[in-house]
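What follows is a single structure, written as structure tokens, with notes after it.
One protein chain omitted, others in place.
Chain IDs A, B and C follow the sequence of writing; residue 1 opens each chain.
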Amino acid sequence: MSRMASTPARMVLAVVVTCTASAAALTFTYEVTKDRIAEQERLAREKALNEALPEATEFTEMDENMLVSARESAGETRVDAIFDAGGAGWGVLVAPRGYGGPMPMVVGVDSDGKVTGVMIITQNETPGLGTKIVTDESFLPQFRGWDASDVDTAVKAFDAISGATKSSGGVRKGVVAAGHIYEEVLSQTEGGSVP
Amino acid sequence: MEFELVIKAIVALSAIGLVASAMLAAASRRFHVEVDPRVENVLSALPGANCGACGNPSCFGAAEAIVEEKIPITSCTAGGQTVADEVAGIMGVEPCAVAAIVSMRHCGGGRAASKAYDYSGLLSCIAVARLAGGDLTCPYGCFGYGDCARACPFSAITMDDRNLPVVDLEKCTGCEVCVAECPRGQAGLLAMAPAEGAVAVRCNSHDKAKARKAYCPMCCIACKKCEKVCPADAIHVIDLLAIVDYEKCTGCGQCVAVCPPECIDLAGRDAIESAVRLDGRGPKVDGFVPREVVAEESTEEAPAE
Amino acid sequence: MMGETLRNLALLFIGAALVNNILLTRFIGLCPFFGVSGAMETSVGMAGAVVFVMTLASSATWVFWNALLSPLGVGDFLYIPAFILVIAALVQFVEMYLRKAIPTLYRAMGIYLPLITTNCAVLATATEAVKPGFFKMNIAYSFGFFEMLVYTVGVAVGFGFALITFAALRERLEVAPVPGILKGSPMAFVTAGLLSLGYVGLSGMFGL
Partner (left out) sequence: MSEWLATFRRGLSIENPLTILMIGLCATLAVSTKFEGAFFMGLAVIFVLTMSSVIVSSLRKLIPEKVRIPVFIVVIASFVTIVDLSMHAFIPGVYNFLGVWIPLIVVNCIILGRAEAFAYHNPVRLAIADGLGMGIGFSMVIMLLATIREFVGSGEIVFLGQKLVALPSAYQGPGIMLLFPGAFILFGFMIAGARWVTWRREGRVVETSQHCTIEEGAS
């Protein structure tokens, strides 16, 4: 079969040309999809925020300084963002670790320091086992009404789902972290307004 | 569409591509090993199973050795004649015939051999051999737990109803894996012999005839009838055991007919015979020649040669 | 402070090698796992080659990521071709180099090198090492070079350990009376399942 001989120049040329073509094609795909991806992520986040804080009407993301101090009080749990819901409270976006990796979720805390709701944005738990944290109807509502300024007491009432211990434990860790953030950072600010 | 991003992407990926390919191009110069192009060609002709039968660690090693003329072009027993012809073509030499070498079992005892004790451990020859030297009273015989059959990379060995390994001459490539695997293989229980028209002595015991007879009814009794009948002077009783000289043996089968304990057999007949027994269909399989007929046919053919 | 750092590094290593064993709890890199685990000897060779290549590959991708892709802001969509290209070229380069410079090592390890290009474990580890979170190990920060190195060696050692254990099991299996239909690969899968069950039991150890 007639094939290109492998001279150095040809080798370099072949690879570089392929790379160029590939980079151009990928940038194009990226440009086409990136708005949609951002939009999807924003929608998912907004949906979760609305469900975790049903009374809030608008959310504004809090600034970087706040996030830095929040991360300090959250310990090992990842904190993605904190949203200020006007007078209705705060939505804390944490990503504690479940069985299948980090589970980004929203913990809603109202201005009195009560947990208003917990919503999981995405999770990658084992279908049928770990996913019960979402499908089990009594699991997520149990966090409602927890006292965020004293989560370490409230957590004693926690009820894990059998067969999904690690996943339920992950959600618990997230709520506890959000509680600590409230206790040490958010409650210091004035009733939900941006400092 | 951000034009800038496209440029950045192209620059980034091309830079990596450039570094990578330049590195490879430089390496192919700098680290160029003078490889005879024939090595690549021979390598692609070889089966690529890296079985090691030729004594080289891999087919690549074998290809190098063939090109450097350290080993003959017919070295690849697994590949056989077709590979040898192809290799001969690449090397530019006359193709020559590969004598197909196959594994041959030198024991006919099986279930008939007497046992020293009842063994009920792991069903493996190596395991039984380590337990007081094995469960056979005969120190040369086949244990029949099939290590060779499991080890054979070409699935050429099956265990038959006599608890003996039967070698399929079509599939056997002579790679000697079974010899290495068998605890008594090196001692002479399994040995390599040419496949074409060979007879096999199904015994490798050098013990005194009386002791031997006590172990197993199938053993060679050193009666020398085969030696007398052989027209090619190819079989001799040496040290109380009939040994075939494969340089001379024509596979006429006259010794097979006269052997009193039926200890000598045609190499290929064994497989057919046990297939017949296992199927229970009687001697109607293609190529099966009953023992009596072997003698008659061969006496007819022998003068013609 | 020093003690704390060492403790974290040790946990990172154990987490990568055992608790999150790449082969048996993450399913990454199974092809060589079944391919070369037939014999002890080859699996040891493969394990050595993987440790070597993985460390090199992760270091190289770490450099490219931090020096080129990340600053230019094109990492999000170019990392797949970029990393795999780096790995493929690197493996080929190492192969050429070894063949010329250290022929003995080449003979022992060289034949496994091409196989490693298509080993998902190498790509996954190299990506994880520069983009933590990619493979969902809950690492909330990005690695420094040294941590990356510890992590990669941990993964590779875990890979080699699982591979060699499995090869040893398979050698035993060869002489076991397995029903004909399950002989060979089906039985190997069942065995791998049981071995993996053991590794699942490690989950949660040290809170990892």
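FYI, a contact is a pair of C-beta atoms (placed from the backbone, for glycine too) under 8 Å apart; a residue touches a chain by one contact, two chains touch by 3 or more.
These numbers were taken from a predicted model, which means no experiment stands behind them.
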Name every shown chain in contact with the chain that has been left out of the document. A, B, C
I'm checking contacts with the chain that's been left out. Which of A:T33, A:T57 or A:T153 qualifies? A:T33
From the listed residues C:S43, C:T61, C:Q92 or C:T152, report the one that touches the chain absent from this view. C:Q92
Please give every residue of subunit B in contact with the chain that is not shown. 17, 20-21, 24, 28, 40, 43-44, 154-155
Pick out the residues on subunit C that sit against the missing chain. 24-32, 34-36, 77-81, 84-85, 88-89, 92, 95-96, 99, 113-115, 117-120, 122-124, 127, 134-136, 181-182, 184-190, 192-194, 196-197, 200
State which residues belonging to subunit A touch the missing partner chain. 1-7, 10-11, 14-15, 18-19, 21-22, 25-26, 29-30, 33-34, 36-37, 40-41, 44, 101, 122, 124, 126-129, 163
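Here is the rule we use: only the chains that are shown with their structure count from here on.
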Pair of chains with maximal C-beta contact number: B-C
Can you tell me which chain is nearest the middle of the complex, judged by mean CA position? C
Could you please state the distance in Å, as a whole number, between where the Cα atoms of subunit B are centred and where those of subunit C are centred? 38
Mind checking the centre-to-centre distance between subunit A and subunit C? Centres are C-alpha means, answer in whole Å. 29
Distance between the CA centroids of subunit A and subunit B (whole Å) is 64
By the touch definition above, subunit B meets two or more other chains at residues 5, 9, 12-13, 16-17, 20-21, 24, 28
Any chance you could list the residues of subunit A touching two or more other chains? 15, 19, 22-23, 26-27, 30
Show me the residue ranges of subunit B that touch subunit A in the complex, using the header's touch definition. 1-2, 5-6, 9-10, 12-14, 16-18, 20-22, 24-26, 28-29
Which residues of subunit C touch subunit B in the complex? 64, 68-69, 72-74, 77-78, 81-82, 85-86, 88-90, 92-93, 96-97, 99-101, 107, 111, 174-177
Quick check: in the complex, which residue numbers of subunit A touch subunit B? 6, 8-9, 11-12, 14-16, 18-20, 22-24, 26-28, 30-31
